[in-house]
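Note that this complex is displayed minus one protein chain, with the remaining chains in position.
Coming up: subunit A.
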Amino acid sequence: MSDAETPPETEFDPVAPNTGEEFEPVDVFPDSDDFDLRPGADSCYKCSTCDTNCPVAEVDDDFPGPKFQGPEQWRLKQSDDDHEIDDSVMDCSNCMRCDNACPSGVPLSQMHNTARGEYVSEQMDKLSVEYIRNRILANYRTSAFFASKVPRLANFAMNFGPARWVMEKTLGVTSERDFPAFAKQTFRDWWADRGGQVQSRENAKAARKRRGLPEDADKKVAYFHGCYSNYNTPEVGKAMVRVYEEFGYEVVAPEQKCSGTPMFANGMLDDARRHAETNVSSMSELVDEGYHAIASCTSCSMALRQEYPELFDIDGIDKVAENTFEAVEYLRIHEDLKGEVQAADVDGDLAEEFAYHAPCHSRNQGLDRQAVELFRDLDGAEVEDVGDSCSGISGTYGWKEEKYEKSMEIGEEMFEHMEHAEGETGMTECPTCAMQMEHGSGYEIRHPLELLEAALVE
């Protein structure tokens, strides 16, 4: 009924409500502890802007796009309890670009993650090769943990041709890609050898003195290094520690597990929750002590900031989300980073021209132009944006045998722009984008923190 119409005669008088009588609210969805995503679905006015941002729909004629996966599927589900999730949800790569596109604030990626979780837990055959393969890929941390114990052997075995042929035929993991090399020493081993938090406190104090800051200044951060900086690229973690200490921050590296990013993308929400519980518990204690959580991987920071509170109800989860930042972003807010970079110069190994790719997961966080803008005025290095396309790998997506071709088709635009860019070294914040960039161009790929370290740390 429109509020412009005159209501029919009733007993009900809005000015003098039936006071004294018991009011019984109606429980529309009894016994439901699921997230209610209908208000989000109702905010969709079907402009289809999300669809024009979907890198998969641009190349895959079987994929119906984010508007269908999100609000439309939710509407179908809400009017029909037995409505099954469409299996195309497994073709969504979880790039989350649709979130940044929606002018109406529809929580698209939350809808996709929730639908995918339901599909995997209720409709997918747990004995299928696809399930087993996805579970192994999603739990990269477990494989990396064992591999890092014997890095040389692992590096050989993981790229041993016959073994990879078997993996492709039996598990559906593409043999086109090289597995990333495991570091001889993990970040955490380096960190412990170096003296951990005690040493960091000393270094931070010395830096504060050098900078003329009060020695007891309350500058402390908790580093969420994630799996990749720990097992594969510890130089990124080391750069984070050295840059932060240079600005006078004491760094701690608390107990942590996988951020959950590859698990969300594969609908393994139970696995993701287990890891999230550890991460939230260790980070929320530190937040209470005045620490901020800092991630160097934009997918890790995205998980802690957005996916955790959207998908899980864990004590302290909102507090952790509010206090998590990406490593360069935090320094932009709290330090005169722009000024210091302008005054600095780079020589040696990193005096390069970089072809920079902004990861999709940096977009919702408003960080996709950060590196390009920050290094504009740095002497000795150039950072050139290679465009706003998706790299195409989307974490585990491009590792799947049946997705490999599409992954490369999506990446084609980035490869072309990298080819045309001045530099022959790549740069990005995201470990799997880095894999794809390297795979498509043959370039070595660096992280903005490494350039920042070269510019600012003696």
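We adopt the following convention: a residue touches a chain if its C-beta (ideal position, glycine included) is under 8 Å from a C-beta of that chain, and two chains touch if they have at least 3 such contacts; residues count from 1.
Please note the rule applied: contacts and distances are computed from a predicted model.
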Omitted chain (choose from "Chemotaxis protein CheX", "Glycerol-3-phosphate dehydrogenase subunit B", "ABC-type D-xylose/L-arabinose transporter" or "Multiple sugar transport system permease protein") - UniProt protein name: "Glycerol-3-phosphate dehydrogenase subunit B"
Residue of A:H83, A:K209, A:R376 or A:H420 in touch with the missing chain, whole complex considered: A:R376
Candidate in contact with the missing chain, chosen from A:R133, A:K238, A:K257 or A:R363: A:R363
Residue of A:Q110, A:Q306, A:S394 or A:S407 in touch with the missing chain, whole complex considered: A:Q306
Absent chain, residues of subunit A that touch it: 4, 47-49, 51-54, 57-59, 61-62, 64-65, 68, 100-103, 105, 305-306, 309, 318, 321-325, 332-336, 363-366, 368-369, 373, 376, 385, 412
